[in-house]
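As you look at this complex, bear in mind that one protein chain is not there, while each of the others sits in place.
Naming follows writing order (A, B, C, D and E), and every chain is counted from residue 1.
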Amino acid sequence: MSLLYEVKEGDEFGIYVLIKAADVRTARNGKPFIAFRFQDRSGSMDGMYWSATEEEINKFQVGRVVFLRGDRDNYQGSPQVKIKALRLAEEGEPNDPTLYVERIDMKIDEIKEQINDALFQIHEPNINRIVRKILSEHEEAFYTFPAAKRNHHAMAGGLSFHTVSMLKIAKAILEIYPQLNSSLLIGGLILHDIGKTIELSGAISTEYTFKGKMLGHIVIMSEMIDQVCQQIGIDPDKEPVVLLKHVVLAHHGKLEYGSPVQPRLLEAEILHHIDNLDATVNMITSVLDKTEPGKESAQIYPLERRSFYQPNFRK
Amino acid sequence: MSLLYEVKEGDEFGIYVLIKAADVRTARNGKPFIAFRFQDRSGSMDGMYWSATEEEINKFQVGRVVFLRGDRDNYQGSPQVKIKALRLAEEGEPNDPTLYVERIDMKIDEIKEQINDALFQIHEPNINRIVRKILSEHEEAFYTFPAAKRNHHAMAGGLSFHTVSMLKIAKAILEIYPQLNSSLLIGGLILHDIGKTIELSGAISTEYTFKGKMLGHIVIMSEMIDQVCQQIGIDPDKEPVVLLKHVVLAHHGKLEYGSPVQPRLLEAEILHHIDNLDATVNMITSVLDKTEPGKESAQIYPLERRSFYQPNFRK
Amino acid sequence: MSLLYEVKEGDEFGIYVLIKAADVRTARNGKPFIAFRFQDRSGSMDGMYWSATEEEINKFQVGRVVFLRGDRDNYQGSPQVKIKALRLAEEGEPNDPTLYVERIDMKIDEIKEQINDALFQIHEPNINRIVRKILSEHEEAFYTFPAAKRNHHAMAGGLSFHTVSMLKIAKAILEIYPQLNSSLLIGGLILHDIGKTIELSGAISTEYTFKGKMLGHIVIMSEMIDQVCQQIGIDPDKEPVVLLKHVVLAHHGKLEYGSPVQPRLLEAEILHHIDNLDATVNMITSVLDKTEPGKESAQIYPLERRSFYQPNFRK
Amino acid sequence: MSLLYEVKEGDEFGIYVLIKAADVRTARNGKPFIAFRFQDRSGSMDGMYWSATEEEINKFQVGRVVFLRGDRDNYQGSPQVKIKALRLAEEGEPNDPTLYVERIDMKIDEIKEQINDALFQIHEPNINRIVRKILSEHEEAFYTFPAAKRNHHAMAGGLSFHTVSMLKIAKAILEIYPQLNSSLLIGGLILHDIGKTIELSGAISTEYTFKGKMLGHIVIMSEMIDQVCQQIGIDPDKEPVVLLKHVVLAHHGKLEYGSPVQPRLLEAEILHHIDNLDATVNMITSVLDKTEPGKESAQIYPLERRSFYQPNFRK
Amino acid sequence: MSLLYEVKEGDEFGIYVLIKAADVRTARNGKPFIAFRFQDRSGSMDGMYWSATEEEINKFQVGRVVFLRGDRDNYQGSPQVKIKALRLAEEGEPNDPTLYVERIDMKIDEIKEQINDALFQIHEPNINRIVRKILSEHEEAFYTFPAAKRNHHAMAGGLSFHTVSMLKIAKAILEIYPQLNSSLLIGGLILHDIGKTIELSGAISTEYTFKGKMLGHIVIMSEMIDQVCQQIGIDPDKEPVVLLKHVVLAHHGKLEYGSPVQPRLLEAEILHHIDNLDATVNMITSVLDKTEPGKESAQIYPLERRSFYQPNFRK
Partner (left out) sequence: MSLLYEVKEGDEFGIYVLIKAADVRTARNGKPFIAFRFQDRSGSMDGMYWSATEEEINKFQVGRVVFLRGDRDNYQGSPQVKIKALRLAEEGEPNDPTLYVERIDMKIDEIKEQINDALFQIHEPNINRIVRKILSEHEEAFYTFPAAKRNHHAMAGGLSFHTVSMLKIAKAILEIYPQLNSSLLIGGLILHDIGKTIELSGAISTEYTFKGKMLGHIVIMSEMIDQVCQQIGIDPDKEPVVLLKHVVLAHHGKLEYGSPVQPRLLEAEILHHIDNLDATVNMITSVLDKTEPGKESAQIYPLERRSFYQPNFRK
C-alpha cells in the first residue's frame, strides 16, 4: 500500500492515515465542514470534508487512524486530498497512531551508541559527570522528542538525531582545529538543546509548555546544570561548570536570537556555527527531497523565504 | 575647603582628592609622565603630571589620597587640572579614601526602610519568602554596590538607590492601574538587578567578574531564585515562582537588550518601562546638574549621543 | 438583558446591538451576503448574514440599531455570531446608537476636574495661558474623541481619558523627581495629543481627515500653539513657548516614530515615556480582560505580536 | 599672489589668509600653542603655532586677516601649513575678511534672476503669493546663507545656489513628466530649505540657533507659511496651502531623516529625489576637485564613508 | 467599444479581452470554478466563473481572446468583473492577443531615434563600440521586453521606454553638471538594464529565466561586456572598460539592493539616482492615473505601501 506522498497528482487512492488536525468550520452555505490534516510517514496533507454531520464531527478526532479514499489534488501550488470517503480504521487494521508519525531515518540504538561514544571526548571530569547525569535523567524524552515545533528536525526523535548529526561535524572539526577544547565543545553540544525536553510537550502534537513559554529552553538548560551540580555535589562556580553553562547560554550566537550572552569562548562560537549548519542542511534537504530535477523547491520561511534549485546532474 | 567641581575655570586651588587612575606614558620628548584622574564627591577630573621621576611613579598609586595644587583648565571642552604641585596626604589629614567616593544623596536607613515597606505589597507567600531570603543573603552588597559600571547610578549605593527610586514609581503605578499584580511587580522589581552583586566586583573600581562576563546578571538572578527555592523548600515549578523568574528574565524588554525571553506578563513589560524611565532620568539629570541655564549639556552616549538643554526658567 | 461579550460560546441569545460595519459581498454560490460587525458597550463581534435580499441590504445600514438573535460561535480563535434572525429596533425599543458605543470607564466630570486641577501645576504664565486657551477652544472634541483610530484608547472619550491617566503618572513622577519642570511636563502632556481633534474625524467611525493625513497631529499641534500665541498676543519666540512646542514635537521620542526633532529636554523625554507606558498598559489590559486565568491572550500587533499570560493568582 | 591650495607640497609661500579657528592648547612641554585653521577662497588648512606668547594669543583672533609665511606640509594624508612667520595684515594690505570667505561660483544677480523666473511656473495663485511673500521677507538671508553647517553647499550663498541648481533639474523634469504639478513642485522647492535662515546663525562661523535646535528647519518652514497666510489673509486650511506645507514637511523623504510625515504627493516625493541628487553631486564633486586623475578621493562621511575614483579620461 | 477601465462601477458591458490568468479551483460546494484575470490595453481585472464544466476549463486558456459580458463590481476596494457570459472570440472578430497587451505610450521609432542620438554623447571610443555592439545584438529584445516582471514599466516595450525616459533626465543633468563624464553616464545608462533581455523570458507572461535566477541581470550585463570585448578585440582591463562595468555593476546603489560593489564613480552614483527617480515617477503615476481628484490612490508596495493623494487643482 502506498503512502500519501507516493501518490501522483490526479490519481485515486485508498490508504490509512492519521488525523493530525481537524478544525470544524462553517461553509458559506451555512453548513459545517471539517478541515483535516492527514499524516503518514511520508509527510502530511490537507483535505476538506464538506457537509459534515454531528456524528462525523465527533468520530473523526485528532489522533485517530482512518481509511481515506480520494484523489490527489492541487490547491494554489500545494498538494491536497480531495476526499471521496472516510472511515475509522477498525480492529485488525493498522490502527496504531505511532505507525504514522514521521520519524528520523536512523535507528535509536545507533544514535545512542554515537552519543555514548562522544562522551569519551569529554575529558574534564566535572563536565563529564554533569553531562552523563543530565542525559540519564532525560533519556526517554531526549530520544523521542523533536528538535523543534516546526522548521528543522520537527519529527519524533529529531532532537537526538540533530544532536548526533552535529556530533559528526564536531568530531571532524576537532581534528581539523586541534586547539579546540573538546570537553567544552562536546559537552555543550550534547546539552545545548536538551532543555527542549521541558520546553516542548512531546513528540505528538508538539506545543510549548508553560515553563517553555515563560523561561525558554536556554534558561531551562542552564537550570538543569545547577540542579545536577547540587545533586552530585559539584561547586557550580568552578570554572569548567561556568564555562559549560556559558556554551549552552551563548549557543544561539546573538542576543537577538535569544542568547542572554554573546559567545566569549571559541567553543561557544563554533557550537553556534555547527547548530546553524545542521539546521540549514536539514531544512533545505527536506524541501529538495520533494523537488524534481531542474525545478525550484517550495520557499523556506526561516531562510528569508528563499527557494532552492534541484540540479539535473548528480555529484 | 572647596571641591573639584566648585572651582571656577582659571582659578587656582589646593584640595585633597583621591587618585582614581594613574597611567604612566612616555611623552614625545622621551620622558615619562603620569596621566591622572582625580576624584572627590563632586566628580572626577583629569590632569597630566609631566616629567615624573621613578619615585613619584611609585608613590602616586591608584587609591591614595593626595593634596593637589593647581589651576582649573579646559581641554577640548572638558575641565582639566593643570597640576602645580602634588604630595601624599599625611597622617592627621583627611586621608581616608572612602571620603572621596561619589555617593548617592540619600541615607542607607531611609533606603532600607523603603525596601522593607515595599515587601508588604508582595502578598503571594512564595514570592514574599523568596524575595526576603535573597535580600537578606545579599544585604551588604545590595546596599553598597553601584547599579552599573558606568552610565546610570554608577556610584556607591547606586543599586539600592535605583531600586528605591523605581519602587516609588511602581507604587504610584499600582494605584493608577489596579489591575496590576503587585506581588509580581514589586517582587520582580526588588530582585531585577540584584544579580549585579555577583556580576560586578564592588563599589570601588568596579569591574565585571568572571561569572558576570560569562553568564550575565539576568541569568545569575534566575539562578539565585532556584537556589533559594531549594534552600527553603519551595517547588520551583509553581506558577508564582516561574512567573517571578519570567519577570526578572524579561525585564530588559527585548532580546537584543539581553533578555532571553520577551515580556509575556503585563508586570514584566511594566517593570521594563519603570527601569528605563529611572535610568533615563538619572543619566539626563547628572549631565544637566553640570549645565548652566540657557546652555546645552554634554552628550549622553547611551541616549543616541543627545545633549540636553537647561531652560532659563524654573518650574 | 445581557451584552455581546457576556454570552458564553455555544449559547443562544437575543440582544440589541449597533451595526458598526456591513459589507455586501458575493458568496461562492453567486448570492450576496452581508458581513456584519455588531457592537455594544462590551465590544464588537462579526457575523455573516447569508443570502441577503436587496431589501435587507438597504435596511441593515451602518449606524442602525438591530435586535439580533443567534448563537455565539468561534471562528479560528475569534468569537463570532451565528445569526438566526435580525430586525431593526423599533420605536419604544432602545434604538439610540449612542447607547451602544464603547466608552471609557470614568465620568466626564471627573476627567474635567482632573484636567483643571493639573492646570495649577503650570506655573509659567505664558504656558499656562496657551494651554488654557487651546483647551477651551477644543473642549468638546477633547472630551469626546478617541485617542487613536485603533490600537490604544480607541473609544469615545479615549483622548481625554488617556490624558488623565498620563497626568496621574506625571504627578507621581514630579514628586519623585523634583528636578522636573512641571510647567513644561504638565503643559506638554495636556497638549501632546490634542492635535488629534483635527487629525481624526470624531468618535464614531473614526477616520483620518485630509489635514490629518497631510500634516499629522504633531505638526497640527505645533500650529495650534502659534495660532493661540497670535490671538492672545504672546511672542512665539519666547523661550517657554519654543520649549513647549519642542515638548509637543518631540514626544514621539524618535524620528522614526514621527517626531521631527529628538527630545532635547528632560521633560520631552519623560513625556514620551509616560505616553508609551499608558498606551502599553491600555493595550495589554484590554486583551487580558478577555483572557481566562492560566491562558494566553490574543496577540497584540503593535507590541511585536506578543500574547500575554493571565496568571491564576491575583495580587 | 597664490592661494592656499595652489601651493605644492614642500613649497614655501607667503600669502594673506583669514583666521577661521584659533584654539589655544597646552603642548606636552607645558607651553601654550595655537591650533590655527586658515582660510582663503581656495579652501581651509590647519597649522600649529608653537610656544605662543600671551600677546600673540590675544592678537591672532578668529576673524582677523594675517600674512602667513610657511611651507606646505602633509600630516596623515591631509595638507597642513608649517608656520614660519605670522603677522596681522596692516592698513593698505588686503585685510577685509570677506575677501577670504569661500563662495559659490555664480553671481548673485544670476541666481536672483533664475529664482524670479521660476516664480512664473507657480500658477496656483495662493501658492504664488505665499512663496513671493516669504522670499521677500527673508531675501537677504536667503542669498547669503550656506545650505548647511557642513556636508553639502556649506559656503556663503550656498542656500540659494543649491536652490537654483535644484530648480534647473526641476525644470527639466517638468518637461519630461508633464503630469507633475509645477505649482507644488516649484513652490515647495523654493521654500524647502528657507527655514535654514532661522535654523542657522549666518554665513560666517555657522551654528545652529536656539530655535533651530529645538524645532528644526522643517517645522520652522511650516510655521513661516502659517504666518504669511495670516498676514496676507489666506485661509491656511485651503487645499493648495495644506499641500504646499505637506511638500515642505515631507521633503526629507523618510521619518528617520526628520520629516514628520512621509511623502503622499508625487511632487513631495520628487522634491526629495532632486534635493538628494543635487546634494550628492555637490559632495562628490567637491572631493573630486581635489583628486588627481587615476587616484581615489578622500572619504565622504555622509555617503557611507565612500571614496570616489577620478578617471584618467575626460568625457 | 469601451475598455475595461472605462466602464463605471455597476454598469453592464460586453467587450473583447485577453485571458491573462485562469486558475481552476474548487468552490466550497465542491464544484470547480475558474479565477480569471482579464486584460486589455487599459489594465487588468479579476472575475470568478462559477460551476465551470470540464469543456469550459479546456476552452478558456491563458492567452485566448474572449468576448466577455458582465457588470463592473467592487470587491474589498478593488474593481472586479461579475461575469454574465463568456465565449471565445471567433474569426472575423479582434482575436489577436497582441491587441490586448498593455503597451507604452510612445512609438518604437521615436524610442530608437532617441537611443541613437544618445550614442553620440559617448565620446570615449571603446565604450562607444561596446555599447553599439551590445545594442545591435539584443536589439529586438531590447525594444519589446518589459523593464521588470512587476512594479515599474512592467509592460511590453517598457525596457527601452524606461531607458529613453532616463536618457532625457541624464541629458538635462549633463548640462547642469558639466563635470560629469558623459561617456560613462550615457554608456552605463543604455546598458544598465539590458541584462534583463536574458534575465526575463519576454514580453508576454514574463518570468525569470534559469540564468536570470542563478546569476541576476547585473552579472549577466557584466558578462555581455566581456563577450563583446573579446569579439571586437578590446582589452577588458582598459580603464574605460573596467569603469563601464563598474557603472553597470554598481547602479543599484547599495549592496543590499543587489550590486556587488558600491558606487565609487560619480557617474555610477548618479545613474542610480536617475534610475530610482524614473521608476518612482512611473509607479506613482500609474496609480494616480486611476485615482479621482481629492482621493487617495491604491497603496504602492515597493514604496513602503504608501498611497498618494490626487490634488483637486491642476498645475
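Convention: contacts are C-beta pairs under 8 Å (C-beta built on N, C-alpha and C of every residue); 3 or more make two chains touch, one makes a residue touch a chain.
As the structure is a computational prediction, the values presented were derived from the model and not from experiment.
J.: Of the chains you can see, which ones touch the chain that is left out?
T.: A, B, D, E
J.: Tell me which residue among E:Glu54, E:Asp109, E:Glu140 or E:Glu256 touches the hidden chain in the full complex.
T.: Touching the chain that is not displayed is residue E:Glu256.
J.: On chain E, what residues meet the omitted chain?
T.: 210-211, 213-216, 218-219, 222-223, 226-227, 230, 236-237, 239, 242-243, 245-246, 249, 255-261, 264
J.: In terms of residues, what is the contact footprint of the unshown chain on chain A?
T.: 123-124, 165, 168-169, 172-173, 176-177, 179, 181-184, 239-240, 243, 262-266, 269-270, 273, 276-277, 280-281, 284-285, 288, 296, 303-304, 306-309, 311-315
J.: In the complete complex, the non-displayed chain touches which residues of chain D?
T.: The missing chain touches chain D at positions 27-29, 33, 48, 50, 73, 75-76, 82, 296, 309.
By definition in this document, only the chains that are shown with their structure count from here on.
J.: For the sequence-identical pair chain A and chain C, what is the superposition rotation angle on Cα atoms, to the nearest 5 degrees?
T.: 120
J.: More contacting C-beta pairs: B-C or A-B?
T.: B-C
J.: Same or different: do the copies chain A and chain E touch each other through matching residue numbers, with over half of them shared?
T.: Different: when the shared numbers are divided by all numbers used, the fraction is under half.
J.: If I average the CA coordinates per chain, which chain comes out farthest from chain D?
T.: Following the centroid criterion, the farthest chain would be A.
J.: Calculate how many whole Å lie between the centre of chain A and the centre of chain D, each centre taken as the average of the chain's C-alpha atoms.
T.: So the centroids are 60 Å from each other.
J.: Mind checking the centre-to-centre distance between chain B and chain C? Centres are C-alpha means, answer in whole Å.
T.: Distance between chain centres, rounded to whole Å: 39 Å.
J.: Could you put a whole-Å number on the gap between the CA centroids of chain B and chain D?
T.: Roughly 44 Å, centre to centre.
J.: Name the residues of chain B that each touch 2 or more other chains.
T.: Residues 239, 243, 264, 296, 309 of chain B each touch two or more of the other chains.
J.: Work through the pairs of chains, note which ones touch, and then classify the graph as line, ring, star, complete or other.
T.: other
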